[in-house]
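Complex shown without one protein chain; remaining protein chains in place.
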């Protein structure tokens, strides 16, 4: 039976262009060419995909099933030919979508995935820590595709201001060790979007995020490790503002080869222990902007 | 005791400007000058606030407690002198923040609140329906403040394509009544941001959202009303694309007096009954863009 | 038109009894006879209701719209005749349901609501703090109705073990002030379910929860208050186990008049700053059990 229904191709009653049409929250495991816990050559990553294209005024509906078909094709291909990373996989989906949706000018693919990374506690115990990968691809027909690579890492911040206040209130001068402060979970997000051919490694961004907070955190801490984490946090007290600026500093320093139009976003969300609400800071900028600010600072000093 | 600690005024080690620093998820009830269920003159709305300013490179920390103080002042003032609406209240907070944060150039206030609105079922039964208000204010020092007013409304969409397919598969021609299709919760969001003096009424935006979906939904439906909602939905089948375009059409038509630089966002998120993922469409544009597209369509017709 | 459809009364194909059938997540504001921010006599509380009855094997469907009708009737009645508290309101809904669902033997009404309570910071500054009320009613036909009253309060805990470890690691003996530790948001829940006529005041349970953690937390803390909260937390270090036991001790002490069959649940959920996961403790018991354990302890001492 040949179903005639193609309501999607009919003209919409209103004729407005749409910025984004597609599917969101599609869950799908993919295979990456990285060591995994059940294979030295490949690892499985469970992803959530948001996949959109634009839609011109003349067409009523976007063919949403094509988005899922593109995702399935790429995910299945990953089984026999694992992708190196999620942003390459997202880029491949974006390319297919521009072919499948002949009417679309723009394509947006976003991938979120949980990632388990080997880590080491202060005393050298090995652990595995969970974080979130935020990858993607944004394409404009005829202008190439920008890759997005990001991480969301939960660490800990201890507050520098409360620490100083406590010292003043208790009249403690130069105790020779860090004083108490409030400390809490801090979620640090770093995202880069660029159209260079260069590869940015998610592990490096995780390192940057973990260096930007007061201390990384760990799933397993025996007594001495727990003490070290607390001491480290209070030795490296950080506002949300500090976390973001530390992240920006390391991004500028570690990626001198990235093009000036690279988009950078760093944010820090602190689940305050002394409040029921969060403290938050973010910076969005191009790499050019950030480099210029670094240059200004060097001159100022 | 005069506490000396003012770590916030110290210079940051890195010297980057920050786009946004502040507090998020602050819960606070406010009083609006609208009929409420316990008063003919005032209603209480429980809000969640995100309040940010920018921070220049030369300063280490933003004074986050000032954000909460500004919020508290305005919320308390609302008790004796209720605000007409949340965007005016957000604007007042924004103004105070620009005074309190003398170093800030930009201020961002976002408010989310649940709102219960009287509604009427198809058979005329009165109900009260819950929706979300999305208000806010964005200010740039010396350039005034833009107000944001939006709504998030849950309704229902029935799919036009599946309905046609079903007819073809079952060889039903002109049955004289709408055929079955899949239908689901559809969350329609409409946001306007503008710096006109004019007031946009949230109730009107809710009306637009409810007209844009296949049918509004209701907390209480006795038999006949339930039947009517189902029949209405299948008589007015809608893709997510249709929902957004219907919303845009009504926004353009109902707000001829709004400035051309008014920012408009309409989106539709369909919690598909036939899939585990969602279908989604959105348009972001200026009012000028939308008006131009309407003009083009009229000529084309 | 008289609609004949009453599929619900048809016999189910399988004939199993069902434990609970009803509606969940119904949002509805109600009026309580307590001072509110827009009235000295009444306050508005936005609630989420779960309302279930059981269903005998012989009947196919429960009439779910009756649950919403009962809720609406009680919520509307609260406007002209405010209820003293949510558990009385839930009890009234439960009574109506046993009338409306003539086939039901059991009824379960659960209410969740956000509640804003005046509080005072260590230095005496007045604030308003958000917490969650957990009320309800459980009824069995012919056996009366048990009321449920509970609170969920976010406070702060500082860890006693890490504090001691830090002292040992840094060789600090008798510093004369509390040492640093990790601290975090702790969500303490206390629920009582009883069929006594006596009233249990939610404010008292909030007090118990706030005394059970290391320190309550506040929306607004100027410098000195922030320091005091940190010092208090580190002076009153608490494990999740301590939080639960403190809560139990105060419940037993403060409610000597409550019947022995009163059901008590106290739990503590610690959003650990040093881990990405939570620490958790709970006790569920009857008041008789708890009193017996207290008696044993006194003898043991």
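Which chain is which? They are A, B and C, in the order written, and residues in each are numbered from 1.
Convention: a contact is a pair of C-beta atoms (placed from the backbone, for glycine too) under 8 Å apart; a residue touches a chain by one contact, two chains touch by 3 or more.
Model, not experiment: these values are computed from the prediction.
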{"item": "Displayed chains contacted by the hidden chain, counting the whole assembly", "value": "A, B, C"}
{"item": "Touch with the omitted chain, as defined above, among B:69, B:204 or B:224", "value": "B:224"}
{"item": "Which of B:21, B:162, B:244 or B:281 contacts the chain that the document leaves out", "value": "B:162"}
{"item": "Residue ranges of chain B at the interface with the undisplayed chain", "value": "129-130, 154, 156, 158, 161-162, 165-166, 168-170, 172, 175, 177-185, 217-219, 221, 223-224, 226-231, 233-234, 271-277"}
{"item": "Chain not shown, touching residues in chain C", "value": "1, 3-5, 7-8, 12-27, 50, 52, 55, 57, 60-62, 64, 68, 160-161, 164-165, 168-169, 239-242, 244-246, 248-249, 269, 275-285, 290, 293-294, 296-297, 300"}
{"item": "For chain A, the residues touching the chain missing from this view", "value": "1, 3, 5, 26-29, 31, 36-39, 42-44, 46, 65, 68-69, 72, 79, 82, 114, 116, 128, 130, 219-224, 227"}
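Definition applied: only the chains that are shown with their structure count from here on.
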{"item": "Interface ranked first by C-beta contact pairs", "value": "A-B"}
{"item": "Distance between chain centroids, defined by C-alpha means - chain A, chain C (Å)", "value": "36"}
{"item": "Centroid distance [mean C-alpha coordinates] between chain C and chain B, Å", "value": "31"}
{"item": "Chain centre separation in whole Å, for chain B relative to chain A (CA means)", "value": "26"}
{"item": "Of all residues in chain B, the ones touching two or more other chains", "value": "1, 3, 5, 26-27, 68"}
